[in-house]
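Heads up, one of the protein chains got dropped from this complex, but the rest are sitting where they should.
Naming follows writing order (A, B and C), and every chain is counted from residue 1.
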Amino acid sequence: MKKLESRHYVFLGLFVVILLTMLLNVRLEIRVSPETQKMYNYIDSLPEGSVLMVSFDHEASAVPEIKPLALSILRHAFKKGHKLIGVSLLAEGTGIGYRLMQETAGEYNKVYGRDLVYLGFKPQYIAAILSMGESIPETFPEDYLGRPYTQFPLLDSVKNYDNVAGVISIADGSLTTHWIEYAHARYHVPVTAAVAAVMMTTYDPYISSGQLHAMVGGLRGAAEYEKLLKIGGSGRRGMLAQTSAHLYVIAMIIAGNIVYFLRRNKRVKS
Amino acid sequence: MDAGTVIAGILTLAILTFLYRDNPVYKLAESLLIGVSIGYFLVINWSNTIMDLMFVPLFTQGKLMLIIPLILGLLMFGRFNRKTTVLSRIPIAVLIGSGAGVAIPAMLDARTLQQMSATVTPILAPDGLPNISELVVMAGVITTLIYFYFSREHRGWWGKSATMGTYFLMIFFGTTFAYTVMSRMSTFIGRMEFLLSDFLKLTQ
Amino acid sequence: MTRKIPQIICALFGMTLFLLYFSQHPTARNLNLTILNDYFQIIFAFTLLVGVVSFVKVNLKAFERGEDRSYHLVSVIGVFIMPLLAIIWGIKGDSPFMWVFENIQVPMQATVFALLAFFVASASFRGFRARSVQATILLAAALIMLLSRSTIGDMIADQIPQIADWIRNYPSMAARRAILIGIGLGSLTTSLRVMVGIERTWLGGDK
Partner (left out) sequence: MLLYLTKLALVPAVAWFDVSKLPVLISAVIAVVIVLYTTYSRKSRERFKIREIAGLKAIEEAIGRATEMALPVLYTPGWGGDIQRPTTIASLNILSHIAEKTAQYNCHLLFPTHDPVIMSVAQEVVRESYARAGFIDRFKEDDIRYVTSSQFGYAAAVEGLITRLKPASIFLLGTFEAESLILAETGNIAGAIQIAGTDSTIQLSFFIVACDYTLIGEELFAASGYLSGDRSIMASIRAQDILKIIIIIFMVTAVLWASFAPSADWWVFR
């Protein structure tokens, strides 16, 4: 066996910290931020049976962070009896979105075609967003599995954004911007977002200007949302691990400096 | 447990073994990832671009203008032979030329002008006292720009200002580093969640 | 000739797109979108084939040389299996193509991404040593931000999140602005040099 180097200990330490904190299954008490509360209130206050469009605008690699968020939102919407139309503006998010919607629909005994429809992917996001503003059936003549649009009772009354209560963009990058700048600015449909933590600062200006109605972000956002829904979920389970990982990084920075100063002193003495 | 989860779980572990060191299991997983992802992109490009964006509108809707990008695309095939390789310079010239043409106004606007205007805020608070935070911003932007000044050696007061600029740069780097840590940890926690609950069924 | 013609095309397209940027006329917007979107994507799609052929060639050559045969074989099989699955069963919904994507490609990509957590930890251990004034500032900024982002921060002192917010909104943002202004200028001159033809490296240069 090859000799272990210092980085191996650093890696091992992080692994152990996260493994233990996740196995412990402790729910860290967290405060719900006003942002998350606003998102929750928005979905909660829509009249039952509202049609929401959920857009999966993320890549496959972001799934670990995005999934808990998406699940919370989908669960909330189904629980409130809303009807969902799924789309995707990034090819990689398409299959994932379909699976997530199927999975949550199953939990709440929702029927495909009546309570949810998944339209799938459309390339060229700006053109797709604009063209749905004119006509959704012409943009998506078929659903994800290739069945005609007219076949589904849910879609009977859905022609364009006028028949949709809002758009929820689930994103790991800047695609939400296009929903804001095209769907909201031009067709005045309320846009909300569930995003990766890194993107939150990017969207802050849109929240303060009101162009983005509400936003929930990161694992922390998912945990807060789960708390509001009063369900257990991977977001809340992950919070202790998240905080510990942060502390671990701080500890590593400090440890690195201790090592550095010890070595330097030794060198000075000798 | 379905076969998909088992395979996904094994491959996840295979990639994680890299943290110990490079090994045959990781190498196999890596080769598979590279191969499959290239195949995936080939298919997606064929269906979303070549079919949906070009052939379908060209042949069923008669959009003849699409012949231009078709020819440009085909010229790239010139690269298959050393003698015809120069042909590929034409589509490349289109890409580079257009990119440069857009970049001049777009970069100037988004990067330079917008940032300039955003920096402008009164340095006097309504009560007539100086606004320290805004003074800091001004000092930061100017000294950092001085750091980026190339045609003068960093000596004397000029050099001191540039050094000041590097302090601001370091604050920025420290801040962004810390800010991204959270997201990176979430990603790994998400993977562990999959391993522990979907694959190994240890937590619920 | 082999350099002149691409050069002229480059300049022409550059000028056209520069001017199109300033127009809101539907015809102009349309042309803009066509070139930046359709042309770029289509040329890319064809070039992808050139890239893939080169990839397969490199791997087959290595295979012939007998270096690490199984790995190169796996890569090449991967490249061909996806189109094959797509041709036979399509790429929608529950097709085998999507199955491979979701159960092989996605989990591996996500795990490579997740390796970052470990690299962040090892970089923190090694890269934040207080060697100089600059390094110490870097270290201090990172520590304050990290503390403020974990629940521990507010336990130690209420001021930590406030200080962190101030740092992020003022000094840190000032540096970011200057970096962006600089990048804007650098991009501008580089693009201009390409358009007027002083910069010819992309043609292989001609010194």
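Methods note: contacts are C-beta pairs under 8 Å (C-beta built on N, C-alpha and C of every residue); 3 or more make two chains touch, one makes a residue touch a chain.
What you see is a predicted model, and the numbers here were worked out from it, not measured in a lab.
Visitor: Quick check: which displayed chains does the absent chain contact?
Guide: Those shown chains that the absent chain touches are A, B, C.
Visitor: Going by the contact rule already stated, which one of C:12, C:140, C:163 or C:192 would touch the omitted chain in the full complex?
Guide: Among C:12, C:140, C:163 or C:192, only C:192 touches the chain that is not shown.
Visitor: Could you pull out which residues of chain A are in touch with the chain that's been left out?
Guide: 7, 59, 61, 124, 127-128, 130-131, 133-135, 138, 198
Visitor: Going by the touch rule given at the top, which residues of chain C touch the chain that is not shown?
Guide: Residue positions of chain C that touch the missing chain: 18, 21-26, 28-30, 40, 43-44, 47-52, 54-55, 57-58, 61, 105, 108-110, 112-113, 115-116, 119-120, 122-124, 126-128, 138, 176, 179-183, 185-194, 196, 198-199, 201-205, 207.
Visitor: Name, in rising order, the residues on chain B that touch the hidden chain in the full complex.
Guide: Touch with the absent chain occurs at residues 15, 18, 22, 27, 30, 33-34, 37-38, 40-41, 76, 79, 85, 88-89, 92, 95-96, 98-100, 102-105, 107-109, 112-114, 116-117, 119-124, 134, 138, 141-142, 145, 148-154, 169-170, 172-177, 180.
We take it that only the chains that are shown with their structure count from here on.
Visitor: Thinking of each chain as a vertex joined to the chains it touches, would you call that graph a line, ring, star, complete, or other?
Guide: Drawn as a graph, the chains make a fully connected set, so complete.
Visitor: More C-beta pairs touching across which pair, A-C or B-C?
Guide: Higher C-beta contact count between the two pairs: B-C.
Visitor: Cα centroid separation between chain B and chain C, in whole Å?
Guide: Chain centroid spacing, chain B to chain C, equals 3 Å.
Visitor: Two-or-more-chain contact residues of chain B, please, as numbers and ranges.
Guide: Residues 19, 44, 49, 53, 179-182, 185, 187-191, 194 of chain B touch two or more partner chains.
Visitor: Counting only residues that touch at least 2 other chains, which ones in chain A make the list?
Guide: Residues 11, 15, 18, 61-64, 124, 245-246, 249 of chain A touch two or more partner chains.
Visitor: Quick check: in the complex, which residue numbers of chain B touch chain C?
Guide: Those in contact with chain C are residues 3-5, 7-9, 11-12, 14-16, 18-19, 27-47, 49-50, 53-54, 65-66, 68-70, 72-74, 76-77, 79-80, 86, 89-108, 110-113, 115-116, 118-119, 133, 136-142, 144-145, 147-148, 165-182, 184-185, 187-191, 194.
Visitor: Which stretch or stretches of chain B touch chain A in the complex?
Guide: By the definition above, chain B touches chain A via 19-21, 44, 48-49, 52-53, 179-183, 185-194, 196-197, 202-203.
Visitor: Please name which positions on chain A make contact with chain B in the complex.
Guide: 2, 8, 11, 15, 18-19, 22-23, 25, 61-65, 67-68, 91, 123-124, 196-198, 201, 218-220, 234, 237-238, 241-242, 245-246, 249
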